[in-house]
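Here the complex is missing one protein chain, while the rest keep their positions.
Lettered A, B and C in written order, each chain numbered from 1.
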Amino acid sequence: MHVIIDLCVVPLGVGVSVSSQVAACQRVIQDSGLEHHMHAYGTNIEGPWEEVMAVVKRCHEVVHEMGAPRITTTIKLGTRTDRDQTMGDKVASVESKLSD
Amino acid sequence: MHVIIDLCVVPLGVGVSVSSQVAACQRVIQDSGLEHHMHAYGTNIEGPWEEVMAVVKRCHEVVHEMGAPRITTTIKLGTRTDRDQTMGDKVASVESKLSD
Amino acid sequence: MHVIIDLCVVPLGVGVSVSSQVAACQRVIQDSGLEHHMHAYGTNIEGPWEEVMAVVKRCHEVVHEMGAPRITTTIKLGTRTDRDQTMGDKVASVESKLSD
Partner (left out) sequence: MHVIIDLCVVPLGVGVSVSSQVAACQRVIQDSGLEHHMHAYGTNIEGPWEEVMAVVKRCHEVVHEMGAPRITTTIKLGTRTDRDQTMGDKVASVESKLSD
């Protein structure tokens, strides 16, 4: 099952800046080889369900290993069976409608 | 790794009522034996990471099998390493502060 | 426009425990007189759009006033024009399907 997710990992108990932990998650995502796109409030990732979910779990493990005692994460997650659709397809579909 | 999640599964392409699909997810959750609590905008579930995530995946499989061509799901997901905490503990902690 | 939301306010930079800030938000919600239900990963609130959104903003103001330098909040928000539906209706609809 192919999945497109939006992942936002928020460490608690590490002070007000969380960019070190977010960067560590980006490295996990990059190392996975999965297609991804970082934005200002999370990162889109796509691929096979198990691989994407393994990345999410690895992010929690890495951020805890960095010393964060608590993590709260938000995930949006989409699957479809009617047709293949990539992250790029989703954006292109909206942009095409916008340019009409 | 123990996890508490809030799960909200939304089928698309099945019309305006989604309660059949949500009920099917509730059955998946109940059958898992995991602690859970349904509210008006999702269901809290807690347990070991792999078991909870298997429930999420099974919900997507079941809702697609019911005929939904597309699903968009929102998950909030919390882990902590400083101490054990159940869903009941979280609510009790806030209610204790409220009654002070 | 009637709205049902699920609100989860997370203060950053206040340490690992956030129950004091969550309890303060609960007081804001209670004082609003709006229908609400707290669960382990947020609080359902329903009512007129402007009143509900004023509660969300007041929560941010109060939590900042308590000393939190940063807040990240997650909101699920539903509206419908086909019929009136309360939080209780949503839960009852699923429970009715479960008992069939």
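Everything below uses one rule, namely that a contact is a pair of C-beta atoms (placed from the backbone, for glycine too) under 8 Å apart; a residue touches a chain by one contact, two chains touch by 3 or more.
A quick note: this is a predicted structure, and the numbers were derived from the prediction, not measured.
Asks: Which residues does subunit B use to touch the chain missing from this display?
Replies: That gives, for subunit B, the contact residues 10, 12-13, 15-16, 18, 69-70, 72, 74.
Asks: Write the list of subunit A residues that the hidden chain touches.
Replies: 4-6, 8, 16-17, 19-20, 22-23, 26-27, 37-42, 44, 46, 74, 76, 78, 80, 82, 87-88, 90-91, 93-98
Asks: Determine and list the subunit C residues touching the chain excluded from the picture.
Replies: 1, 13, 49, 53, 56-57, 60-61, 64, 69-82
In this section, only the chains that are shown with their structure count from here on.
Asks: Roughly how far is subunit A from subunit C, going centre to centre by Cα mean, in whole Å?
Replies: Those two chain centres are 25 Å apart.
Asks: For subunit B and subunit C, let me know how many angstrom lie between their CA-based centres, rounded off.
Replies: Taking the average C-alpha coordinate of subunit B and of subunit C, the gap between them is 17 Å.
Asks: Please compute the C-alpha centroid of subunit A, do the same for subunit B, then give the distance between them in whole Å.
Replies: Roughly 19 Å, centre to centre.
Asks: Residues of subunit C that contact two or more other chains, please.
Replies: Correct list: 16, 74.
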